[in-house]
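Here is chain A:
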Amino acid sequence: MILEVQDLRVEFPSRRGTLVALDAVSFGIKPGEVLGVVGESGAGKSMTGLAVIGLLERPGRIAGGEVRLEGRRIDNLPHEEMRKVRGRKIGVVFQDPLTSLNPLYTIGQQLVETITTHLPLTRNQGRERAISLLKEVGIPGAEARLHHYPHQFSGGMRQRVVIALAIAAEPALIIADEPTTALDVSIQAQIIALLKRLAQTRGTAVMLITHDMGVIAETSHRVAVMYAGRIVEVGPVRDVIHAPRHPYTVGLMGSIPRIASRKTRLVQIDGAMPRLNAIPRGCAFNPRCPKRFERCFADRPDLLPAGTSEAACWLHAPAAA
Partner candidate 1 sequence: MTVVAALLTLVCVLGAAFSPWLSPQDPFNPAALDLNLAFKPPAWVEGGDPAFALGTDNQGRDILSTIMHGARLSLGIGIAAVLLSLVLGVSLGLIAGYYGGSIDAVIMRVADVQLSFPAILIALLIDGVARVALGGDRHEEIAIPVLVLSIGFAGWVQFARTVRGSTMVERNKEYVQAARVTGRRPLAILLRHVLPNVMGPVLVLATIHIATAIITEATLSFLGVGVPPTQPSLGTLIRVGNEFLYSGEWWITVFPGAALIILVLSVNLLGDWLRDALNPKLR
Partner candidate 2 sequence: MPLLRLEAVSRDFDVSRPWLNRVIEREPRRILRAVDRVDLEVEKGETLALVGESGCGKSTVARLIVGLYAPSEGRIAFHGRRMQMIFQDPYASLNPRWRVRDIVAEPIVILGLQEKPSIRRRVSDLLVQVGLSADDGEKYPHEFSGGQRQRISIARALAGEPDLLLCDEPTSALDVSVQAQILNLMTDLQRRLSLTYVFISHNLAVVSQVADRVGVMYLGRVVELGNASSLFAHPRHPYTRMLLDAVPDLQMSGKPRTPVAGEVPNPLEPPPGCVFHPRCPHANERCRVERPAVIDSVACHAVEEGRI
């Protein structure tokens, strides 16, 4: 396992009490595997990514659980140590390519700086590597483009540069937070394919955070569905999409529009995801769940085995209950 997260809990102390942003989040990613983390706004998927790389904004803090990278605990490292780990072992791709790159430096300078900081190479060797990275992510005329500034690239090209920066130090894990959301559909497809190829050829573990199930379907091996700060279902992508086990996932898949042959009415889940300060007792989904019963209001379910996946739902409790 490259990344192991156990029982992660993230809290935000506030004037009106403590808000729990993430609760009992557990998952693992193997080398070469792409884990998709999907959920709607406020579900906690970006928060999970930030918690793993140690970039939670104050006053948020990790209040419980463990995060292990290649067997070593990283959630309790001092700042300086974590900074080194972040650059060398974890690469990050954020949503907005425009603000991910420093507009005042050429991409060559930014690439070489990252490479020489984390790897024992000379500047010239770093430069060679930068060129090969740019070629690997599919930027034509790589050598000439080293001298270009970020604004001289289009959106899709910029995101490729950001990906190149993320893999520059040969990380074991890449965290991509909505990497294609700001891009056009045709460019999206290119970037998705690139991420998938990189994971396979380099054996990197990839945590792909997005709200777009379609992107996950194309890239991921496994998917974790998040709701109100918890993982409600996790399993192989094919199974979660075609045979969802948790009522929320069922509703979610039903409301995703697909290319239809005629006008149809979409399945809708009434209501909205609860805010962090108003999470219901028991299962967080119970106000909106069409299949709820008494136990759902009393106890919060953990992830229970459900076929090839796991679902946090009392419907899958062992028959003895």
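Just so it is clear, a contact is a pair of C-beta atoms (placed from the backbone, for glycine too) under 8 Å apart; a residue touches a chain by one contact, two chains touch by 3 or more; residues count from 1.
If you want to know what made the cut, all candidates are chains of the complex that A comes from, given by their letters.
What you are looking at is a predicted structure, and each value in this text was computed from that prediction instead of being measured.
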| item | value |
| --- | --- |
| Neighbour of chain A by the touch rule, complex-wide, chosen among 1 or 2 | 2 |
| Candidate 2-facing residues of chain A, complex | 40-41, 154, 156-157, 184-190, 192-193, 211-215, 217-218, 237-238, 241-242, 251-252, 254-270, 272-273 |
